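What follows is a single structure, written as structure tokens, with notes after it.
Only a single protein chain was left out; the remaining protein chains are all shown in position.
In this document, chain identifiers A, B and C correspond to the written order of the chains, with residue numbering beginning at 1 in each.
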Amino acid sequence: MKRGLTRAGLGDVGTNEQFIALAAAYGFQSVDLNAADLAEPERVESIRASLEQHGVELGSFSLNVEWRTTDEAFRAGLPLLAAAAAGAAALGCTRCCTYVLPATDALPAPFLAQATKRLRVVAQLLGAYGIRLGLEFVGPHHLRTRWQHPFLWTMDDTLTWIDAIGESNVGLLFDVYHAYTTGLAPAELERLSAHQIVHVHINDAPDVPVEEVLDNQRLYTGEGVIDAAAYLQALQRIGYNGPVAQEVLLPAPPTDAAKTLLERSKAGFDRVFAKAGLN
Amino acid sequence: MKRGLTRAGLGDVGTNEQFIALAAAYGFQSVDLNAADLAEPERVESIRASLEQHGVELGSFSLNVEWRTTDEAFRAGLPLLAAAAAGAAALGCTRCCTYVLPATDALPAPFLAQATKRLRVVAQLLGAYGIRLGLEFVGPHHLRTRWQHPFLWTMDDTLTWIDAIGESNVGLLFDVYHAYTTGLAPAELERLSAHQIVHVHINDAPDVPVEEVLDNQRLYTGEGVIDAAAYLQALQRIGYNGPVAQEVLLPAPPTDAAKTLLERSKAGFDRVFAKAGLN
Amino acid sequence: MKRGLTRAGLGDVGTNEQFIALAAAYGFQSVDLNAADLAEPERVESIRASLEQHGVELGSFSLNVEWRTTDEAFRAGLPLLAAAAAGAAALGCTRCCTYVLPATDALPAPFLAQATKRLRVVAQLLGAYGIRLGLEFVGPHHLRTRWQHPFLWTMDDTLTWIDAIGESNVGLLFDVYHAYTTGLAPAELERLSAHQIVHVHINDAPDVPVEEVLDNQRLYTGEGVIDAAAYLQALQRIGYNGPVAQEVLLPAPPTDAAKTLLERSKAGFDRVFAKAGLN
Partner (left out) sequence: MKRGLTRAGLGDVGTNEQFIALAAAYGFQSVDLNAADLAEPERVESIRASLEQHGVELGSFSLNVEWRTTDEAFRAGLPLLAAAAAGAAALGCTRCCTYVLPATDALPAPFLAQATKRLRVVAQLLGAYGIRLGLEFVGPHHLRTRWQHPFLWTMDDTLTWIDAIGESNVGLLFDVYHAYTTGLAPAELERLSAHQIVHVHINDAPDVPVEEVLDNQRLYTGEGVIDAAAYLQALQRIGYNGPVAQEVLLPAPPTDAAKTLLERSKAGFDRVFAKAGLN
């Protein structure tokens, strides 16, 4: 597995090129970027130069298509997605991810049907570039009732949906935060095959009752109550060898300097990876 | 379009062979049968003989696979479905139908995802035999709240789901009762292509507020407030030329003799077809 | 059915806007354009103004993705296809077409497998914009042996392939020239449903043995031996109501003025449509 970073929780890490340099400086092997930054050939070339200079990989990019609302919004995003996929593929990236909220104001069944159609288009388009699509289930309890109807939030329901989408390049974005908040034991991962995991997020949760854990009050890796090492060991056992990217969602931008936060993140990864027996 | 019959609302019409003879005697051109009766070669041969003798077609058969509950139940039905499909195909039948309740005690989104997977298997299997699968949306208001969560009940949501299933041999079973109870104007049908309509049900509704129309208090064709002729004209305009089968769901078995009910049904079809300009 | 034009065989009909004006002037109701012209919003707006001014529709556009050669070439075309599809959809166009050569220098089976994957991506992407993909089988005998291995050239084999692609928005581009050169009787069309026909090409063939008919020695509509009216009648019977676009492939650019050729084309359509009982 590769130590990875998203920008979430790191404050201002500057341009993509500066972010890549910082990641490398603190021992991270991959970064996740935004799709929009990959849709322009010149920016792709600049990112490529940084990645090569620092020996960092592009782990994943965020899906930039609006699959949740209108057909018009969905269609409007497809040319940009094609361009971003081309850019990502040129950088050797094979992952694109999006998240699935656990409740919705729409009727859930038609919403899932509509989303199934759209994500199939997305998966086909990404697949043409050798890119897989990761769907992130979202666990915190407060979000399950934040909108009118419950949607889905468990790993198993997400896997069922992935089967319904029916494209072989769709899998999970597995975030330890959502595993923790849905009560998913690490051993449950061992039912899976490595190819069902597209990407992994890591972070930590405060020591409050799990029902009270909020989505945007995450802790840095290794600083809370989640046994991230146990999840990583399970992923290791099934053969997952991709990036494990930190994502720390906070209620407000952090006040510490980026370097301080990177150092702290590195220390957390060091502890968790050591506990998991990963180097 | 062909005048068709289901057994619903006709009382005891006897064996399939007797039902076929009665249908012919009252000018009906097709009957709908149960899958179980098509899964045994000897029974298929007997039905074939009756159909040929009376010049009646097998319009459709009911899907005999449990796609709504457990994997075990679903799997258990597949060998019988394969056998029924083989029997139906041997009789020249190209339609198999199931209905979709408008509410569910399961979480709707995972339920739809699971059902999508299963109905895709069903559609693939039926497709191997040249058979299409019709999904019937169910409109009566009382059913929308009869189970814990709303599922789906409109034609458009059903069409979206059909797209999500993603098999070209899946379409609608269009029942005028559900069109009426969902407030679907006949002109809305003209947005469709003929191939999106697998089968049609006809019957009538009592003159009560539409929100109070109950699913099992249907009237015989042409005896209520539904403008069935207008729906048939719209179907005619888009080129639908398959069966239109009467389905009269009642709270208790009818007390009139089958022949009386068939005569009454014929009279209703005569009126509606004449009004629609169909012969 | 609508009288339509491609540029093929008309000489220099000028810009798209001039082509549209000319088409209207000679009673044509639709034109087919190139994808590249639809990928830029300003050009789309200009085309829209011309279409609206002259009451002409955009019938179809040519698929601008290289699905026959390398993955790199295929990928390179997808962003442009997304842009063209967006432009075409903005103009109300619902058809995109490509042709299938009857022989190949590649091993046919892997070539078809590869093409199946790619055309599925194309169909999914087009489908997001409400556009269907038409595959044109190509009949002239000389092309069947022009490359090392036979591929496919009959309507039925193309329909089988369309089923294998497995997307419900894929159908045939039916060209009377290829029907004629593959010996397909008009009555064979009556086995189809209207939705299986995405687009229609019309033209004519010289009075030589059918084995000697060359792909690029076509005649103008109604000037040769093809009974185009019989094909149009069959299409009418199954409910096809889309464009019928003239495509006259010639060994060299025509020397007559465009207006002369349009007049001639109009006269041919007049004869064929009259014979078919179409207005």
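Please note the rule applied: a residue touches a chain if its C-beta (ideal position, glycine included) is under 8 Å from a C-beta of that chain, and two chains touch if they have at least 3 such contacts.
As the structure is a prediction and not an experimental result, all values here were calculated from the model.
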Given that one chain is not shown, which residue among C:Phe19, C:Phe61, C:Phe74 or C:Phe151 touches it? C:Phe151
Touching the hidden chain in the complete assembly: which of B:Ala8, B:Ala82, B:Leu143 or B:Leu214 does that? B:Ala82
Of C:Ala49, C:Ala73 or C:Ala164, the residue that touches the missing chain is C:Ala164
Taking the full complex into account, find the residue in B:Gly127, B:Pro150, B:Pro206 or B:Pro254 that is in contact with the omitted chain. B:Gly127
Considering the whole complex, which of C:Ala113, C:Val208, C:Val225 or C:Ala274 touches the chain not shown? C:Ala113
Contact residues on chain A toward the hidden chain run 163, 166-168, 193-195, 239
Taking the full complex into account, what residues of chain B touch the chain not shown? 74-76, 78-79, 81-83, 85-86, 89, 118, 120-121, 124-125, 127-129
List the chain C residues touching the unshown chain? 107-114, 116-117, 120, 149-152, 157, 160-161, 163-164, 166
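To be clear about the criterion, only the chains that are shown with their structure count from here on.
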For copies chain B and chain C, work out whether under half or over half of the interface numbers are shared, and give different or same accordingly. same
Would you kindly say which chain has the C-alpha centre located farthest from the C-alpha centre of chain B? A
From the mean C-alpha coordinate of chain A to that of chain C, what's the distance rounded to whole Å? 44
Chain B and chain C, separation of their C-alpha mean positions in angstrom: 38
Residues of chain B that touch two or more other chains: which are they? 163, 166
